[in-house]
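As you look at this complex, bear in mind that one protein chain is not there, while each of the others sits in place.
Let's turn to subunit A:
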Amino acid sequence: MKKEDYEQLVNKTVQPPAYFMNMAKAFLVGGLICVFGEGLMNMYTSWLGFSREEAGDPMVATLIFISALLTGFGLYDRLAQFAGAGTSVPVTGFSNSLTSAAMEHKSEGFVLGVATNMFKLAGSVIVFGVVAAYILGVLRYVLVEMIPWG
């Protein structure tokens, strides 16, 4: 059998991913995580006296903490198998990538194991985050500050 024919045979045999179902699950779980975050924001503003702007940081920190805890208990990856992008896109996914890498490499020690490998997965997020912020910053400067609009 030729390679091209084989590809057709594989495509006939292998089920394509359930895109719609996966998107629905991701929307549901990702949305629920955001709703939970909003709930935390409201809690921090009405009970602890934070302003809406100030409440953002403790809300994110709480989500990161819960996600790290669930990762440690071995539960986050199971939720992620169900939710897909719903658990990897929110900040909880970032936390999971750090915690899981740190746990995985504990056997190689704290410096060369945990510290070196902690950003193995999350490093790309930081790199592209910084690059994107830089480009947008330059664009903003050019468009807003340098061009005499009116």
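Operating definition for what follows: a contact is a pair of C-beta atoms (placed from the backbone, for glycine too) under 8 Å apart; a residue touches a chain by one contact, two chains touch by 3 or more; residues count from 1.
Following the convention adopted for this analysis, contacts and distances are computed from a predicted model.
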Next item on the list: Leaving aside the chains on screen, match the unshown one to its UniProt name from "Stage V sporulation protein AD", "Polysulfide reductase NrfD", "Amino acid ABC transporter substrate-binding protein, PAAT family" or "Carbon monoxide dehydrogenase subunit G".
Entry: "Stage V sporulation protein AD"
Check: Looking at A:Asn22, A:Thr45, A:Thr62 or A:Thr116, which residue reaches the missing chain?
Finding: A:Asn22
Next item on the list: May I ask which residue of A:Cys34, A:Ile66, A:Val91 or A:Leu121 touches the chain that does not appear here?
Entry: A:Leu121
Check: Which residues does subunit A use to touch the chain missing from this display?
Finding: 1, 3, 6-7, 9-10, 13-15, 17, 22, 71-72, 74, 76-77, 79-81, 83-85, 87-88, 93, 96-97, 99-101, 103-105, 107, 120-121
